[in-house]
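Note that one protein chain is taken out, while the other chains of the complex remain in position.
Right, chain A next:
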Amino acid sequence: MDETLAEFIKRTILKIPMTEMMTVLKAWDFLSEKQLQTVNFRQRKEPLVHDLVLLCEEKRASVHDAALLDIIYTQFHRHQKVWDVFQMSKEPGEDIDLFDMEQFKSSFVKILRRALKNVTVSFRDAEENSVWIRIAWGTQYRKPNQYKPVYVVYYSQTPYVFTSCCQLKSNIPLLGQALTIASNHHKIVKMDLRSRYLDSLKAIVFKQYNQNFETHNTAMPLQERTLELDIHMDSRIIHENRIEKERVQRVTQEAFGDYPQPRLEFAQYKLETKFKSDFNGDILAERKEPLRCLIKFSSPHLLEALKALAPAGIADAPLSPLLTCIPNKGMNYFKIRDK
């Protein structure tokens, strides 16, 4: 095991918090129970990591073993990456997709290697027939850089692919090509959807975020239930504008539903529109070219924050459809031009 690999393994293990150390190592399944028992997990992190790296050397860990550990760490800490979503499409009238995971993997690697010899590709199967792919890019003359890999998450027989943001933008077309061909698709297009929360992105594109359905098992129709507001909680409080408040509540519930919203951190609107002013003779109003401006809404939980705007009295209900369409359209990047 050469120095660079040892250093890479050391830095990867160092990233793992002590509370997760055992879980991650067991998931990795590279060091045996026996070997793990010989290590003192109560010592401080640096000597512990040193011991673990020695064990890895003993067992002759390869680049692929180290890459697998990196995937597992990233799976545990997926929020540390920002994820993009790509959508693939097929030609109409194509045959049924008989997806074979092993065929996909070998096809994917072949296409990448054909274009780029120096590349490390690793796979880890995950839940619901999905696969996590880790790609470390090199160049014609340089070995792959293990510290800047790209991660791809793909659920078989779906048109969506999730990728961690790639710093080396030049490799994206190649990645897209490999994914498209290996998964029996024709085209791939980047969606205007980005977030740290991979599970929320999945819920949005797979349309799994609203799982409330009315059945004969529910006690009351959903709408009635949610209209029993806090308003009726304390009889000593008299609410002014009760009718207006109920209207706002109803409109908000129609727009956002009564399920937990998927988690996004921002929505960005690029406006290229002409300036509209009430004043005549305003300098800006005379301008023929459209103004360009960027509006960004940020929040630890954007959709819940938007949902709370009208009931809190900060905005009028109904909210602009540009804000309420985000999960439905699967977009949080918008370009708005004059019609």
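Descriptive notes on the structure:
FYI, a contact is a pair of C-beta atoms (placed from the backbone, for glycine too) under 8 Å apart; a residue touches a chain by one contact, two chains touch by 3 or more; residues count from 1.
The rule we apply is simple: contacts and distances are computed from a predicted model.
Set against the options "Centromere protein O", "MADS-box domain-containing protein", "alpha-amylase" or "Coatomer subunit gamma", the UniProt name belonging to the omitted chain is "Centromere protein O". Across A:F76, A:F99 or A:F297, the single residue that touches the chain missing here is A:F99. In the complete complex, the hidden chain is touched by one of A:S156, A:Q177 or A:Q268, namely A:S156. Of the listed positions A:Q75, A:N145, A:N210 or A:S299, the one in contact with the omitted chain in the full complex is A:N210. Note on the undisplayed chain: of the listed residues A:N129, A:Q167, A:S298 or A:S320, the one touching it is A:N129.
Think of the hidden chain as still there; on chain A it touches residues 95-102, 128-129, 155-158, 160, 205-208, 210-211, 213-217, 221, 223.
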